[in-house]
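Here the structure is laid out as structure tokens; the discussion comes afterwards.
Shown here: the complex without one of its protein chains, the others still in place.
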Amino acid sequence: MTKELTVKNKINREPVNWAKILSPVFIVLITMIFTSFLIWTTRGNLLNAYYYMIVGAFGSLSAFISTLNKAVPISFAGFAVAVSSKTGIFNIGIEGQLVFGALGSSLAGLYVTGLPGFMHIPICIISGMLFGMLYALIPALLYVKKGTGLLVIHIMMNNIANLLITYFVVGPFAGDNRMIASTNPIQDSAKLPYLITTPNKLTIGIIISIAVACILWHYLNKTTSGYELRTCGDNSIAAKFAGIKVKRYQAGALLASGALAGLAGSIEVLGTYHRLYDNFSPGYGFDGIPIAMLASGNPFGVLVGAFLFGVLRVGSINMQSKAGVSSEIVLVIQGVLITLIAAQYIIRFAINKLVYRKKKEERA
Amino acid sequence: MDISVQMYGITMKFPGVVANDNIDFEVRRSEVHALVGENGAGKTTLMNILYGLYIPTAGHIKIWGEEQRFQSAIDAIQAGIGMVHQHFMLVPSLSVADNIVLGDEPHKGVVYQRDQSVELIKKLCTKYDMNLDPTKIVAQVSLGTQQRIEIMKALYRQAEIIILDEPTAVLTPQEIDELGAMLIKLKSMGKTIIIITHKLKEVVAFSDRVTVLRRGKVVSTVNTGESSADKITNMMVGRNVQLGGNKIKKECGKEVLRVDNVRYYDGRIEKLKGVSLSVHSGEILGIAGIDNSGQKELTELIAGIHKPNKGSILLDGQKLTGNDISRIKDKGVGFIPQDRQTSGLALGMSVQENLMMGFHRKSEYRSRKFLLNKEGIAKEAKDKIKIFDIRPENPAALARTLSGGNQQKVVVAREVSNSSRLIIADQPSRGVDIGAIELIHKTLVDARNNGMAVLLVSLELDEVMLLSDRIAVIYDGQIMGILDAATATREQIGMMMAGVKMYDKGADCEKQN
Partner (left out) sequence: MSHTIIIAIIISILRLSVPVVITGLGNMFSVRAGIMNLGAEGMMITGAFCAVLGSYFTGNPWIGVICGVMGGMVIGLFHSLICVEFGGMQNISGLGLNMLAAGLTSFFCRSIYGTGFSPTVASIQKTGFLAKIPLIGNVLAQFSPIFYVLILLFLLCCFIVDKTVVGLRMNSVGFNPQMVETAGIDVWKLKHISVLVCGSLAGLAGAYLSIGQLNIFMEGMTMGKGMLAVIAVQMGRQQPQRILIIALIFGLCDALQLQLQINNVGIAPELIQTIPYIAGITALAMDSSAGIAPRMMQPYLKNKYKF
């Protein structure tokens, strides 16, 4: 296996591994260059496009709040991937778990009646998380019991989830307005309270997000259980030999991941749209993947990445309407990021060579 | 021209490491030349350069007097060099013939002529007096046969110079003798043979000349007949090394571990066919045997990784089987697994996190019920690092950055410090430098002196004979016999390793008292 070279600090403190820090930066840079090239080939004026993107995301307080709103569900998707990746599992099914969770919370929001807000909202959220967890159950069982590869199953489950939600929203749970593919609006008692209402609405979702990040970080790094989970992620065989119940952690991580994804969907339903729209998610689940991987599973890194993706999502809408750049560009960005992450080994190798050569020159 | 291989001024640099440092090396026709050195001395690197797998940073190679620049193994093969690697390079699902001819297949256009390859192999077997069935599937043949296949690969390509990397690692003493006979035959046919090994018995037995490497440099080249195993060891390590710890004469203690007629199936294959043994307090029971005879399964069963299909395992008279791995650890059992990188360490985590792995629920590592105690963890780690001389001394260093020997020391430190009744050590000195081996031997023997029971598995017969109080031999999932280490001979053990049962005399510790 590969040995990672570490460049030691002269004061003999903990060696700083440049490659680990620089490679995400490098990957983001290459992605930006590639994206710029694409925009330039189709719409010519690059600066124009970026201008409108930034204006769309930061141009006014209202826009900034929009960005934060978008960042919230993306951050939960990122947490979902982070939890499973720290356990050594790659959960690509978050998109399906997310929309299924949205279904759960909207059902609770529509049909559970007669409760005051402070009871109704937690029930809706829990319902959403449960639905997300449920949707992750079958793949999790197959993986832990039979060792079936998760990747392909999750992709299939994602596709099925989209079809199912369309069915529900157009069929049994369809709203009274048949022109729009959505359910009826949820009851007022289920709507998430707002932190700010002017110039734009910001729900408490952002507080929940930061709280979850803190809880996750604390769990992973400070608790015994978190240590066991991380050991499973580093070397599941050594963890097993050490007496750690690896299968339990793996299944648990997948289910927790599903729950977090469900939470992402729930926040969108309960906070932003107040109903379940067909195709409400432009792929938040897939945003979570590169974010969590570039952040190496660090919850606070995920927050930063989610914010950046929020900028991307909101800004690309403006970019499309004002500069004519198709908002599918976000899909391209997702793809380039993930593909480059796959090539991380060679990127770190190249960075190491550069740094090592510099050190050699310094010594010579 | 009598000199087949000349390597001079060979230097090989990798990032951070100089594997070969200005080496001069020369071999002659009709000679068996041993290249020795401890783990990490640079022997395999040097031969990989000769075989074209690496391009040296500096230096020249001459084959039969002609300067050569090998860009890849293809060039080396064309120059008449063949290499038999330590880990056999065979495709188990293909036949013997397919494996041998791969890369130089007899063909008509694009079509592969399988029948022709079988014929060719048969002819070669006759010529070199080798016993191989070209149509058999490799997955079904023994290790000794696999080695012959590897040698045949080189001969098929008309190699005149054959390099063997640690050839005896997986052979029984009888198979080692057969190999020796084959080498003599090949030598007599004019071949040049280079063996890389760290096993001095074989060096003394087979070779005409020996070149000793230490830390990438040549120490010297001597005629085997004029030297001795001790002198060579001294050249390899640079100092006098005391292996085997310091055994105190001990009386037989109480029985700690009892394995009773244990059977174990791995899938459909029966790996353990009714194994019984016992280990007492204050004793080292060594298990000798060729690789893959069931040692790994046995040690893993005792440690609780698997459950036996039949039979039972008792610790201090109480049933051990059926317990969780962590419960077994709680009962005072430490386990040094066979493959430290796969099963013993989390390479991406720090040394201190590795030092507590498996015992992390103990009170010294925790503060309040669910939280980790950072100070406790660091303190325990620093203590162990000091006692076991683990380098680098930084507890926060990633386990990945440690050398093989230091990684093994981490595992040994952790398991021995945290166990109180029984230590299971599965090949603890494999791939480890002599300094670390010295320490590991001392640790195990000290534990034994202090009353612990030690179950030692090793493929190195010397190590087993040196450390053990009693020796059990395992073959094909069965115990062939248990001998008193003081009186056991290599021949006896060798026969048992090859499948001959021997009934012990005075080999039951309790009967002696």
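Residue numbering begins at 1 within each chain, and the chains themselves are lettered A and B in the order written.
Going forward, a residue touches a chain if its C-beta (ideal position, glycine included) is under 8 Å from a C-beta of that chain, and two chains touch if they have at least 3 such contacts.
Predicted model only: the values in this text are computed from it and were never measured.
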Among B:His85, B:Arg148 or B:Lys191, which residue is in contact with the omitted chain in the full complex?
-> B:His85
The listed residue (A:Met119, A:Val152 or A:Ile180) that touches the chain absent from the view is A:Val152
For the chain left off this view, which of B:Ile77, B:Met236, B:Val454 or B:Leu467 is in contact with it?
-> B:Ile77
In the full complex, which residues of chain A touch the absent chain?
-> 2-5, 38, 42-43, 90, 92, 138, 142, 146-149, 151-153, 155-157, 159-160, 163-164, 166-167, 170-171, 286, 293, 326, 328-346, 349, 352
In the full complex, which residues of chain B touch the absent chain?
-> 14-15, 51, 53-54, 72-74, 77, 83, 85, 89-94, 98-99, 102-105, 107, 110-112, 153
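Going forward, only the chains that are shown with their structure count from here on.
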Determine the centre-to-centre distance between chain A and chain B, using the mean Cα coordinates as centres, and give it in whole Å.
-> 46
Can you list the residues on chain A that touch chain B in the complex?
-> 1, 3-6, 12, 14-15, 222-225, 227-228, 230-231, 234-235, 237-244, 352, 356
Enumerate the contact residues on chain B facing chain A in the complex.
-> 15-16, 303, 305, 324-329, 335, 337, 341-349, 353, 357-358, 360-361, 365-366, 370-372, 394, 396-398, 400-401
